[in-house]
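Structure incoming, see below.
As you look at this complex, bear in mind that one protein chain is not there, while each of the others sits in place.
First chain written, first letter: the chains are A and B, and each begins at residue 1.
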Amino acid sequence: MSDHPAPNFKNPVIRWVDSRLPVFSYVHAEYGVFPMPKNLNYFWNFGALAMVVLVTMIVTGIILAMQYTPHVDHAFVSVERMMRDVNSGWLLRYIHMNGASMFFIVVYIHIFRGMYYGSYKAPRELLWILGVIILVLMMGTAFMGYVLPWGQMSFWGATVITNLFSAIPLVGDYIVTLLWGGFSVDNPTLNRFFALHYLLPFVIVGVVALHVVALHVTKSNNPDGIEPRGPQDTVPFHPYFTAKDTLGLAVFLMVFAFFVFFAPNYMGHPDNYIEADPLVTPAHIVPEWYFLPFYAILRSFVDGWWVHEIFFGWWATAKLAGVLAMFGSLIILALLPWLDTSKVRSCRYRPIYKWATILFLINFIVLGWVGGKPAEEPYVTIAQGTTMYYFFHFLILTPLIGWIERPKPLPASISEPVLKAGGGAQIAGATAAKMEKA
Amino acid sequence: MAEATQSGHDADEGTGRRDFLNYLAVGVGAVGAGVFAWPVINSMNPSKDVLALASIEVDLSQVDVGSAIKVFWRGKPVFIRHRTEAEISEAAEVDPQDLIDPQSDAERAARPEWLILVGVCTHLGCIPTGTAEGETKGEFGGWFCPCHGSHYDTSGRIRKGPAPANLPVPEHEFLTDTTVRIG
Partner (left out) sequence: MRKLGLSIATAALVAFGAGQASQEAAAASAAHPPQGDFGFTGFFGKFDRDAAQRGLQVYVGVCASCHGLDLIRYRELSGLGYSEEQIKAFAAQFEVTDGPNEDGDMFTRPGEPKDRFVNPYRNVQEAAAINGGKAPPDLSLIVKARAHGLGSIGANFLDMLQGGEFATGASYVSALLGTGYVEEPTLDDKKLCKPQPAGKSQEDWEAELNAWSLPPGTYFNKWFPGCAIGMPNPLYDDAVEYTDGTAATPEQMGQDVAEFLAWASEPSMEARKETGIAVLLFLAVFTGIMIAVKRQTWANVKH
């Protein structure tokens, strides 16, 4: 995929292998001389960070699976056995537990970076959709993983979320029974969740591989959102980005380590240190923090809310509407490349959309905050307002701003200063049309 | 991630410092990864609850002369026989040099009246009979493995059959005259 010819390896063993299975040529082409825009900022570190966290989760997860017992009578105790008896078990368990949160932090920043700099736009639509698929798979994996310690929040979170499927007309109850393997969340449920929690990460690895392949076809976007116009605009991946990514990794690991070693339960819920009890529901059931924005969308649909009455009331229950809206909020993310009508990628050159995007982020954070609040006023109203804004941003604002906004002039190339005012729109059209080979 | 060995493109002044820094980074990164590998691997070693059961104390006061008990230790049976004078002298009279696995009785039983053995046949891991009352003790009055016909004597030594070695004596220590700690 690179214009550079395969390197002439000196080591005969490497040469022998490479002529039969070109792994060394591949690494050389994709991670050695691979051209990277030289103006990337540190927000471009988060893809590599996500990769490191994924590997960390798989390694610690496999080791923990050797100590875990997927049975309702033993699961909780087996996790505590890791904390107390298994050599370094506490370390591996806390890495895995906080790693889930770190994974979402990194991926959410990675996604927002893509939104801000227009990385989803042509020709990177498939790359973006693969990313959304990874997010959905991560959510499924994280949800099932949270059930495994079999604490109170595990159990009631599983109960609430699986019950969502009962909203499906006609077959809903059958589907829930099928998911549970019984008539409530119980041992069969725990067993299958464990099996799937072990399986899904490898599916994620597969989609990540596609995500990376797609990235190496289109190559990285950059903060200016214009394609590199020649070698003067790029630097080889190695040593420039090996050094930069490793620096970012080192700093990230410090944040990660701080939580693992000094605040390991900060992002968890204390009720999960109480063993699951099917007869006692906790006062407030809250999902893990990374689900809260979507949980808020789910909960904001209630009978009598005018949005619900207009769009769903005449054909769906509030419960079904909430479920549809929640899944819709993810599907709409995948459609972003076509909802955005602007020809300019980066918010750097989009004076209005830039603020819309920042407002979207703030709205998303408020959604998360309100998702952790009890379902009472004023939180219900805030949740409904922010839910509306979430969809308003994608369905109305994004296409509208694309049409009416007058972008700032784009620079002629990454390495050249901004072109004098006037030629902006023209360049914008030109660069968006077809990317140029580096 | 941490392979920054290939120095930059402009090999002008400062190359030495540059190489040094790169090697340092790779070295320190490799040490970090190596140190992290240890807890991952060590977690598979026996855990504290497993180790806590790795040694047991057995009360021998109820074991009469001529009888034997079976206790469970590290997932395997251990035979403890309170030997009679006849059994002791029988075991002691054998010349170790004539045996398949030469060992004197004194090496195997520091207190001759007590014989402590891991009850797993050294051939293919079956449990020999001869501990409980009425079980067949084999041709040499010790133990007999029903799987492939190995005969052990009153010192637990292999005398006849396919087993290659004597029944092993686990590490043990008498805390009192009637209490022994195994393991």
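We adopt the following convention: a contact is a pair of C-beta atoms (placed from the backbone, for glycine too) under 8 Å apart; a residue touches a chain by one contact, two chains touch by 3 or more.
Here the structure is a predicted model, which is why all the values come from computation and not from measurement.
Visitor: I'm checking contacts with the chain that's been left out. Which of A:Met57, A:Val235 or A:Leu397 qualifies?
Guide: If we include the chain that is not displayed, A:Val235 is the one touching it.
Visitor: Taking the full complex into account, find the residue in A:Leu130, A:Met144, A:Leu292 or A:Cys347 that is in contact with the omitted chain.
Guide: A:Leu292
Visitor: Based on the whole complex, identify which of A:Leu126, A:Leu253 or A:Leu400 touches the chain you can't see.
Guide: A:Leu253
Visitor: Tell me which stretches of chain A touch the chain missing from the display.
Guide: 38-39, 41-43, 45-46, 77, 80, 83-84, 90-91, 94, 101-102, 105-106, 108-109, 235, 239-240, 243-244, 246-248, 250-255, 257-271, 273-274, 282-284, 286, 288-290, 292, 365, 368-369, 371-374, 376-378, 415
Visitor: What is the set of chain B residues that contact the non-displayed chain in the whole complex?
Guide: Chain B touches the chain not shown through residues 4, 8-10, 14, 17-18, 21-22, 24-25, 28-29, 32, 35, 48-49, 52-53.
Just so it is clear, only the chains that are shown with their structure count from here on.
Visitor: Once you find the CA centre of chain A and the CA centre of chain B, what distance in Å lies between them?
Guide: From the centre of chain A to the centre of chain B is 50 Å.
Visitor: Which chain A residues qualify as touching chain B in the complex?
Guide: For this pair, the touching residues of chain A are 48, 52, 59-60, 63, 66-67, 81, 84-89, 91-92, 238-239, 242-243, 245-246, 249.
Visitor: Of all residues in chain B, which touch chain A in the complex?
Guide: For this pair, the touching residues of chain B are 1-4, 6-8, 22, 25, 29, 39-40, 42-45, 47-50.
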